[in-house]
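Excluded from the complex is one protein chain; the other protein chains are retained at their positions.
Chain naming follows the written order as A and B, and within any one chain the residues start at number 1.
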Amino acid sequence: MSGSKKTFVITRFDPDRDEAPRQQSYEIEVDPRWKVLDALNHIKDEVDPSLSHRWSCRMAVCGSCGMMVDGKPSLTCKDSLADHGDTVEVAPLANFPVVRDLVVELEGFLDKLKQVKPWIIRAKERAVEEGTHRQSPAEHQEFKQFSMCINCMLCYSACPVVANEPDFLGPAAIALGHRYNLDSRDEGDHERQEVFRGEGSVFSCSYANECSEVCPKNVDPAAAVNQAKFRAVIDWATSFVVPRGGEG
Amino acid sequence: MKQWLLRLEPIIWLLFGQGILLGTLLLTGWILVVGLAIPLGLVPAEALSYERAHALASSLVGKLVLLALCALPLWKGAHHIRSLAIDFGGAERDTAVAGCLYLIAIVGSLLAIAAVVRL
Partner (left out) sequence: MGRPAHPDAMKSSRPSPTRMAPPQMPSEYPMGGRYRAYTLFDATGFVYLLVGLLGVRVVWALGDGPVAWAQLQSELQNPLYVGFHLLALLSVLFVGVRFFRLFPKAQPPRIGPAKPPPQPVILGGLYAAWLGVTLLMAAILSGGLL
């Protein structure tokens, strides 16, 4: 395979030296089979060791190499260089504070994930002797799609509400909460409804659908968020008929 | 006020959603005939002469359709303008903006009810 040249315009930020992020260009020989991440690794290894970026698995599973490539949120290990022109712009994920170069702050996202209580909640724990919680394939199918999220945060980078409303829970966190609400073994719906209708309200979503467009795992978080709104409306409507706490 | 808005969010969203769904279903034909075809002379104005229009509108079904067609789009409008305001950086002023917009929708809906009741 003969190589060709491409120019990478990379957003750099060194908190100790740079007042604000700046752009730096690297012209390198690339292999046409490379992904964007391969080019970044090449630059880091061969051209400029000061470049900082996150990556781990290189196979779209770990979710750590998300960046803006040519202005769009992208999982760089999955994004072929062949799909880009002679100049490729790489920037840190939009809507996130930037720690350094292409590395963004994760804590805000983890805070939001915790809020939706992403674990199975039972009204009363079952004793070990009573055996496991059985679930049919059909029941599993109801939430399976929403459990495929790899927390790459591309959806947060694409979402106009995340950009403007800091309290909003955001696509991945709501999808994960919704995944547990749909789980036949879970009984935490009411607890999560309080979160879904609180400060980070699911109703803040204006259904831009961009989260689903950029999701590399076809989780379709926009579907989850809007299904969650539907459930919140049903929950609200039935709360007049069935008083809260009167169930279960 | 913000807590109020949060508590009312399901009903607002329901009205907004119906504004898109029913609003779009009903408005397409309405705009085509009342807003375009009759004013442009493509359909004779006698089709909506006072007598015929009043007879159509004052039936129960007519009143309900007109109420839905006038009131629901107000909620779709108010909610979307609110979201547009947030999208352009107005999150800090959201409570005030939302309050004003929903007030317009509430007053407009009450006027729509009054308008069909007095037919």
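Observations, loosely collected:
Keep this in mind: contacts are C-beta pairs under 8 Å (C-beta built on N, C-alpha and C of every residue); 3 or more make two chains touch, one makes a residue touch a chain.
All of these numbers come straight from a predicted model, not from anything done at the bench.
Among A:Val30, A:Leu182, A:Val195 or A:Cys215, the one in contact with the hidden chain is A:Leu182.
Mapped onto chain B, contacts with the missing chain fall at residues 19-21, 23-40, 43-48, 50, 52-54, 56-57, 66, 69-74, 76-81, 83-84, 87-89, 91, 104-105, 108, 111-112, 115-116, 118-119. Mapped onto chain A, the interface with the missing chain covers residues 11, 13, 15, 18, 20-21, 68, 71-73, 91-92, 94-100, 104-105, 107-109, 111, 142, 156-158, 160, 162-166, 182, 206-210, 213, 220, 222-223, 226-227, 229-231, 234.
In the analysis below, only the chains that are shown with their structure count from here on.
With centres defined as mean CA coordinates, chain B is found 36 Å away from chain A.
On the chain A side of its complex with chain B, the touching residues are 160-161, 164-166, 197-199, 201, 203-204, 206, 229, 232-233, 236-237. Remark: chain B residues 6-7, 9-14, 80, 83, 86-87, 89-91, 94 touch chain A in the complex.
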